[in-house]
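What you see is the complex with one protein chain gone and the rest in place.
Right after this comes chain A.
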């Protein structure tokens, strides 16, 4: 639950007056209050049993006691009266007859359990226009510093970026340039990065074939990269044709990344992360650093223990338990509760699930970190939601569900 809250924390930040810290504090309070309740009062063992039997209800019960206590102690009567919302605001909620809501009083005496609620129809969301070149230029002040960074990110989140200025904008989104840098600083930054890139490139370029015989790890990685470069997006015109010079650039960047992050090295899937970036940058050094920035976001996906992947897949599971319990139980009942069938989506952030131009748009939206850093998990839920009827109506089993992840 905590990870879920942390995950949503950023999302809450957009709401005034509710910070992620404030969201998480009451939860710490809950468990503590229950413990105090259990330890101090010790009325009888019944309370402990109750907690073990239904921790959620007991916890929330404990929570409400603390709330009442705090309200009485900390607030004057006038203040607490002000807290009561006008009847007109909550009338709709209090109305007995909310369509789709089922309330059961059988399971937990003294509590009403809402077993099913039907959310109102989804609001229509209209995508904005992509950030245009004049708009982008207008964001820079006299020193070449971006003013109103948040506003800019909002535009990108809602509409993406005009392909004509992608190479410039992505450099900020991927950390090649700092958001608050001025033109002068960026010139220096770029110069430094060019030097650093060629220094690292020389490191592997100068290893002789003879030396490589005693450098198995590098040799193995070279072999992997060699094979993957030959089979990355070869149908895209940028990489098509047998003697395409861009293949060499792809190769050089991946080899240099090996030196940049030797602990991670090269893992299948990384060339997928690089390819759309190289197509946009059309420049080896820029593409390398932007790739390094993009990898910063997803490198945990490629680690040997695969822990980063497991965590994210279980987060999708937790989110779905709340968002769509029906689909969630169906997947659990068909051995798919580990959400392994979403593996490729998460690993390379939907790269193989969308067309090339679509993935460039999706990625720039995700890189704004709006509305939260883990927005890709919500996107996964949305995709599953769109496949829900197919899944349920056709009574898909384990194998068919796995296939959904690969369509």
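Quick note on the criterion: contacts are C-beta pairs under 8 Å (C-beta built on N, C-alpha and C of every residue); 3 or more make two chains touch, one makes a residue touch a chain; residues count from 1.
As a convention for this text, contacts and distances are computed from a predicted model.
**Q** Report the protein name recorded by UniProt for the chain absent from the figure; options are "Ras-related protein Rab-1B", "SKP1-like protein", "N-terminal nucleophile aminohydrolase" or "Rho GTPase activating protein 44".
**A** Hidden chain identified via UniProt as "Ras-related protein Rab-1B".
**Q** Kindly state which of the options A:52, A:142 or A:304 is in contact with the chain not pictured.
**A** Checking each option in A:52, A:142 or A:304, the one touching the absent chain turns out to be A:304.
**Q** For the chain left off this view, which of A:158, A:185, A:234 or A:300 is in contact with it?
**A** For the chain that is not drawn, the touching residue is A:234.
**Q** Pick out which of A:300, A:317 or A:344 touches the chain that's been left out of the picture.
**A** Answering carefully, the residue with contact to the hidden chain is A:344.
**Q** Please identify which residue in A:271, A:312, A:360 or A:374 touches the non-displayed chain.
**A** A:271
**Q** Go through chain A and note every residue touching the omitted chain.
**A** The list for chain A reads 224, 227-228, 230-234, 267-269, 271-272, 302, 304, 306, 335, 338, 340, 343-344, 347-348, 352, 387, 390, 394, 397-400, 402-407.
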